[in-house]
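Removed: one protein chain of the complex. Kept in place: all other protein chains.
In order of appearance the chains are A, B and C, and numbering begins at 1 in each one.
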Amino acid sequence: MSEEAAPVTYIVTPVRLEYDHSAGNAATLFLRGLAQRKIIGTRTGPGQPVLVPPRGADPRTAELALEAVEVSDKGTIVSYSIVRVPSENIHFELPYVCINILLDGADVPFFHVLQNCPLDEVRIGMRARAHWVPDEQLAPTIASIEYFEPIDEPDVPFDRIREHT
Amino acid sequence: MAIRCGVVGIGQTKYDAKRIDVSMPGLVREAALRALEDADLTFADVDAVVIGKAPDMFEGVMLPENYLADAVGASGKPLLRVHTAGSVGGSTAIVAMSLIQAGIHDRVLTLSWEKQSESNAMWGLTLSPPFSVAVVAGAGGYFAPLIRSYIQRSGAPEDVGIRTALKDRQNALKNPYAHLRIEGIDFDQIANSPMLWDPIRYLESCPSSDGACAMVVAREELALKAPRPPAWVLATAMRSEPNQFPGRDAVNPQAGQLAARDLYKQAGIGNPRREIDCAEIYVPFSWFEAMWMENLGFAALNEGWKMVYEGATALDGDLPVNMSGGVLSSNAIGASGMVRFAEAAMQVRRQAGEHQLDDVKIAMGHAYGGGSQYFALCLFGVEKP
Amino acid sequence: MAEGSGGEVLRGPHVLEYPYRRSLGPALGRFFTGLRDRRFEGIRSRSAGVIVPPQEYDPDTSEALDEFVEVGPAGAIVSWTWVTRPRKKQPLDHPFAYALIRLDGADASLLHVVDVGDESRLATGVRVKPRWAVERGGGIRDIECFELEETE
Partner (left out) sequence: MRDVAIVSFAQSNTAREDRNEVEILIPVVQEAVKRSGLPRGEIGFTCSGSSDFLQGQPFAFVMALDGVGAWPPVKESHVEMDGAWALYEAWVKIQTGEVDSALVYAFGKTSSGDVAEVQALQLDPYCVTPLWPDADSIAALQARLYLEGSARTERDLADVAVRSRRDAMDNPHAVASGATDAETLLAEPYRCSPLRDHDCPMTSDGATAMVIVAGDLATRLSERPVWIRGIDHRIDPPALGVRDLSRAPSAERAASRAGVLEAPVDFAEIDAPYTHQELILREAFGLSDGVRINPSGGSLCARTLMSSGLNRIGDAALRIARGEGDRALAHATQGPCLQQNLVCVLEGE
């Protein structure tokens, strides 16, 4: 009756959508800053909390937060996790440590990856600094910060960072 | 007072890594039919349909409910599509209940689903656009640091997660719909399973499932005529908060606390630990049970883990949690929130079969989504509110 | 507005791509198996007569459908439009028509493409027949396109 006996039970329908994506003002400030080896946060106005990475608003007041403020590329680890599962866009050798780091001058933790630190030495309160790509490779992309690595400074006591953990 | 609303029909599909025996219409149909049969109704008896689902990228169909209209008997009727991230199954049920409570419809079919095997959940959850301002390490990568913070604050022993997962996985053996039913599951098997995002091990994490869950909710007069006793809706509550801002406590989020307080106030509950008989809560990674016990006010601050240790949340404990095996055992992301509500309602209707508890008067359904930001809660009772 | 070099907002490509794999169930399984074997299967429904492609549930009453009916292969154009500059993913790389085609024996119409060279040869009611793809078993594109019935 039919040329091939086995019935068709599934089909593959490839979908490919191309977008011309615009980053918005906040992301542009942040990423152009990285291209100049600077970490730029934003705030709604003078004296207000500095948000890193900037997403355009201070969510507590729903006001535009587009006033650029440079923060340090050093900070304190407020939480972390040792990742042993591959992820689409992170190409570090497994396992690696992902961290929430409160950069000096920022008021919200920043999520990135920690390297050059034995897994059993990672701890909350630890000090770390950004490891930038070589200057000629700096570009408006999060990858301009290759990773964070520990620095020789005393740990920050848990009580001083409790609200950020 | 809003019009009283009761759950008169519940239907679930078998949750599985891949349901290659059905099309997308067939999957949602399976749950819808079972809910209608449970209520002894047909599609013609339904006035409106409310569908919930997580991101459409999982199936690669934009607003798929338009295509599913005839599979769920929606032709000529109102059809709403809710999407509130992981809590969507819960918030979808609440929207359906509000159509009854507002006196707009007499019977509403609500259904939530995901067919993740059309693509792959990990791909869907780690999509990061150009110019993203943060590294993306998947759901576990986001939640594991929160668990690390909880352990730091509460001083909880390292095996709390393993004990929680063991409880849920043993419960799943009593649930024919569950995706992961691991015969002979024991402590060591979980403890030795590979660590994914420290401190979360493989068997402490939820699977990716295909599946759908449906409920029929009805107005009081019709609920009273249903063939099986209804689960009365005593109270519902929803709260959302932004993802990241100075001083945000993502470990014990304010939105969850406020939703719980609102729920208890509506239902006149003074001591939730004592007055609520059991709870189905959204635990995609084992540690979240301990965290949600505190967030929901069942345990004092930093003491949620003790409930796991003392066996309070076991089937024979004073507050059994996730009798169905929970999200750890089945996770069709869009459906999981509604499965929590449905399983709580099944306990009240004495429909939970092997994992049925004795004498359940009040049961809680709980769902959360996003970065612990979206909360949808419901209390079901044997008695009318 | 933006500090640092260049004020305007960053823009760039973003691609959303996945080879979705869809299980078919009874109705679509039978339809696509038919296409592989160069046959059209429709399904009988109370509210809309014979529907192609076959669907699992009645469009109006939602009752389950299971009575398959072979239809076509030729049919008549019910409606059409002309694509002057085909997009990359569209089935033909030269101007063609999207059309709703009522296959002989069916009541509802099937959406597909028609290759006739020139728009002027198209009109509602024109008879067309399928041109089958060489490689089949992959779904709706087992039909490469439809063409005018009178072409050999």
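Here is the rule we go by: contacts are C-beta pairs under 8 Å (C-beta built on N, C-alpha and C of every residue); 3 or more make two chains touch, one makes a residue touch a chain.
Because the structure is a prediction, the values reported are computed rather than measured.
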Chains in view that touch the one left out, judged over the entire complex: A, B, C
Which of A:His21, A:Arg37 or A:His131 contacts the chain that the document leaves out: A:His21
Options B:Gln101, B:Ser154, B:Ser205 or B:Asn252, residue touching the unrepresented chain: B:Gln101
Residues from chain A at the interface with the omitted partner, ascending: 11, 13, 15, 17-27, 55-57, 59-64, 66
Residues from chain B at the interface with the omitted partner, ascending: 1-2, 23-24, 53-57, 59-64, 66-70, 74-85, 91, 94-95, 98-99, 101-104, 124-125, 127, 129, 237-243, 245, 253-255, 258-259, 370-371, 373-374
Touching residues on chain C - with respect to the absent chain: 8-9, 11, 14-16, 20, 22, 24, 28, 31, 48, 51-53, 55, 59-60, 78-84, 87, 89-91, 98-100, 108-113, 119, 124, 139-141
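In the analysis below, only the chains that are shown with their structure count from here on.
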Graph class of chain-chain contacts, one of line, ring, star, complete, other: complete
Chain separated most widely from chain B, comparing mean CA positions: C
Higher-contact pair (C-beta pairs counted), B-C versus A-B: A-B
Separation of mean Cα positions, chain C and chain A [Å, integer]: 44
Separation of chain B from chain C, taking each centre as the mean of its C-alpha atoms, in whole Å: 38
Distance from the mean Cα position of chain B to that of chain A, given in whole angstrom: 30
Sequence positions of chain A contacting 2 or more other chains: 9-10, 13, 15, 19, 21, 23, 27-28, 31, 140
Residue numbers of chain C (touch at least two other chains): 10, 12-14, 16, 18, 20-24
Chain A residues within the chain C interface of the complex: 1-4, 7-25, 27-29, 31-33, 35-36, 38, 40, 66, 68, 140
Contact set on chain C toward chain B in their complex: 10, 12-14, 16, 18, 20-28, 55-62, 64
Touching residues (chain side chain B, partner chain C) in the complex: 18-26, 29, 43-44, 57, 59-60, 70-73, 75-76, 117-119, 123, 127, 129-131
